[in-house]
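Excluded from the complex is one protein chain; the other protein chains are retained at their positions.
After this line comes chain A, so read on.
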């Protein structure tokens, strides 16, 4: 049926992404609570979880081979849903406690790791033992004695996939620190410090803001890590602290729009990124419901769109192109026509197959490679 190519070819990554499913309402007015805030496959990819700003979790399960309904194989259907968090008010500190689900992490089946990192705090990282819920270990604390000396905050953190004593955390200044919990109880001193040197002559008011890292993810192999800053995705070799081994431009055309993006706060949007199962490709979101994939071996990239218009069963997704300037070609979209309210902040890639889940505000799109 499909001509040549397709994802089955082991030599390359010529994917042909097709629409599979979309979940969520088609409302014009999106309620704050319905905004998806996290998407995560479990270790086998048979389960897919979403969390939203209203504190609710929905878990989908992949359908197995079914002779009666052959087309339903591979479809994700609702398995369970529950209210995970509720809004609270801390009367002592006069603080609202948000019910938004920031992150979902599935526990491995064998449960080799009994610990969990909680990294919502901008200034501290705490380590929790799964069976001890009334206290935690503080392993990183960057809160200055005097808050007026605050120059940098923690933006993301993750445990190494294989070495359970190793973790990384990123900062608002574009740096990443790797810590080994075996060397000291309080990891204020890092084992490794990753930072790309900056050309001081190119520094501007926006430099620090756009260098702030919004997400950090280890590769499945554990040899690399990927960081997402406002305009790019960078791949780092854990053995080389001086600079990333790869830089992929997500939407470089936004560099000449930074003034407006600062005024409308979009410059502070926190995009996530993810690896495919074999670590040969990476994916991240952008605006206008666009998302980008980068093939690390062929150095090719593609821009795709999550939209209801391309939501016919098994319809192939057409690559999109943004016209940065000059003459706009027929199927291109100009930078000024992009909808900055349609942000794809959260994406997930199945750990084994070429299946991806893309959160577009209040809708969840699932796409599959045609060869699946």
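Simple rule for what comes next: contacts are C-beta pairs under 8 Å (C-beta built on N, C-alpha and C of every residue); 3 or more make two chains touch, one makes a residue touch a chain; residues count from 1.
In the analysis below, contacts and distances are computed from a predicted model.
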Hidden subunit of the complex - UniProt protein name among "Alpha-endosulfine", "Aminotransferase class I/classII large domain-containing protein", "Guanine nucleotide-binding protein subunit gamma" or "NADH dehydrogenase subunit 2": "Alpha-endosulfine"
Residue of A:247, A:264 or A:337 touching the missing chain in the full complex: A:247
Which of A:33, A:47 or A:164 contacts the chain that the document leaves out: A:33
Touching the absent chain when the full complex is considered, from A:58, A:168, A:181 or A:348: A:58
Residue of A:140, A:181 or A:209 in touch with the missing chain, whole complex considered: A:209
Missing-partner contacts on chain A, residue numbers: 2-6, 13-16, 23-25, 33-34, 36, 50, 52, 54-56, 58, 78, 81, 83, 86-87, 89, 94-96, 99, 122, 147-153, 172, 199, 201-202, 204-209, 246-249, 252, 255-259, 262-263, 268, 293, 295, 298-303, 316, 319, 321, 362, 364
